[in-house]
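The structure's right below; bear with me while I get my questions together.
One protein chain omitted, others in place.
So that you can tell them apart, the chains are marked A and B in the order they are listed, and the count of residues begins at 1 in each.
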Amino acid sequence: MSGESILFPYEEHEYTREGINMENIYNPNPGLPEFVGRTVLDTVGLVIPSIDVALRREMKLPDDVNALGVISSRTGAAGQICAVDEAVKNTNATLVSVELPRDTKGWGGHGNYIVMGGRDVSDVRQAVEIALELTYRNAGEVYINSAGHLEFAYSASAGEALNTAFSAPVGQAFGFMAGSPAAIGLVMADKALKSAGVTLIRYMTPDRGTSHSNEVIIAFTGDASAVKTAVLTAREVGLALLCAMGEYPEGPSTPYLS
Amino acid sequence: MSGESILFPYEEHEYTREGINMENIYNPNPGLPEFVGRTVLDTVGLVIPSIDVALRREMKLPDDVNALGVISSRTGAAGQICAVDEAVKNTNATLVSVELPRDTKGWGGHGNYIVMGGRDVSDVRQAVEIALELTYRNAGEVYINSAGHLEFAYSASAGEALNTAFSAPVGQAFGFMAGSPAAIGLVMADKALKSAGVTLIRYMTPDRGTSHSNEVIIAFTGDASAVKTAVLTAREVGLALLCAMGEYPEGPSTPYLS
Partner (left out) sequence: MSGESILFPYEEHEYTREGINMENIYNPNPGLPEFVGRTVLDTVGLVIPSIDVALRREMKLPDDVNALGVISSRTGAAGQICAVDEAVKNTNATLVSVELPRDTKGWGGHGNYIVMGGRDVSDVRQAVEIALELTYRNAGEVYINSAGHLEFAYSASAGEALNTAFSAPVGQAFGFMAGSPAAIGLVMADKALKSAGVTLIRYMTPDRGTSHSNEVIIAFTGDASAVKTAVLTAREVGLALLCAMGEYPEGPSTPYLS
């Protein structure tokens, strides 16, 4: 997953104009400069050019952060965190915070609320644009049916956001899987870890590390091909189990891991 | 917002009889003296004339509390707390506890569970009736669309319930706003705080002060007109952003802040 091949030339278009993927990223322009765009999974991207001083204090922002870029979604976690991870790598923005509310619009998982910071608004605007674009792509690995949901993510090289959210070693390959109801997540995790020589870095359950979501989640690192194999194994097992509980799970965009 | 102008003469009718707002507050009378009424947002109002001794111990009730009045809803927080705030001011009931479950029937926010106490059942019954009536009115400032929701509240003079729930200074003006997904709440908060000279008293996010809801929430105090201005600014910004994510948000009753 190289940054260059994924990112569209944001300098050349705005979300309010015709452009690539406009059918997926709809911007009716609310007349607010803060609005950057929206995409699938009820994801919105916003900027704040100069954050209010009382909020700055509560958020414990570093002195050199004036502008904020914010991504949040009703559904999804790792996909958006991976998107922000790439956005931070490829811009002057830095990561401020990652929080995972208990959401998913009635399903058993998380939404997300991710704050990035920068010296000025152009830094964070670019980061939000990248994060929106990649959120759309990464949403291809969210699978939802009437019984539950699955989420998968992979990065060839974890950066600041994945390190903060999951203690992923920076510069190493990163793999993620979540399954709901939680029991299917545990079987997926077991199969994934046995499939390849990967190192478990995070094990999460309803009472451990989640916002009481109905999921078992694992994150892992290791050799890039082993991490990819483990993610694909988890996906195969998860899809079989979720299909055994209900109809074939649809996703908001196109699966991209292979 | 003066108590007198809002409160209907509860002495003169019961919820089971014809009366003002009966179309909004439906009581099929389950044959239980505990049932007072219900209203929008799946809100129910109940009384317990003399609470069981084991529950009394668990709830750590003061000795002079025998009767309980209870309000709870699947959706909404500040509106119902403001309603109870007025109810406690205008009756002999006192506040026992305010809890905010993670609910909203599949949306990203809170419901509520609010307990009032009194010496006898007539005290708490009157308080529950007032709280139900005001819950209906306050629900006009709840806005829900397919992408997210907004909630606003304003009191010219905070009382016991707002003090307990949000550390609002008693006797001072109180303002509240919540936006979901959380990112839109942050932009609303920033705009509100900059719009007028108000003092931030509570900043809440998915991991801070909420039940892991997908919201940024702020509460603030200050001069009454400044607080009102800040609430209305947040509402304008929030509606613009929520409309940018989906259809115009409907509410269960009529907006009343202006």
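Definition applied: a residue touches a chain if its C-beta (ideal position, glycine included) is under 8 Å from a C-beta of that chain, and two chains touch if they have at least 3 such contacts.
Computed from a predicted model, the values in this text were never measured in an experiment.
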Selected residue (touches chain absent from view) among A:Pro49, A:Pro206 or A:Pro255: A:Pro206
Hidden partner interface residues of chain B, rising order: 27-32, 34-35, 38, 42-46, 48, 51-52, 54-55, 58-59, 68, 70-74, 99-103, 105-106, 111, 113, 115, 211-212
Residue ranges of chain A at the interface with the undisplayed chain: 102, 106-108, 146-148, 180-184, 186-187, 189-190, 193-194, 199-200, 203, 205-207, 210-216, 237, 240-241, 243-246
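Everything below uses one rule, namely that only the chains that are shown with their structure count from here on.
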Whole-Å separation of chain centres (CA-atom averages), chain A against chain B: 33
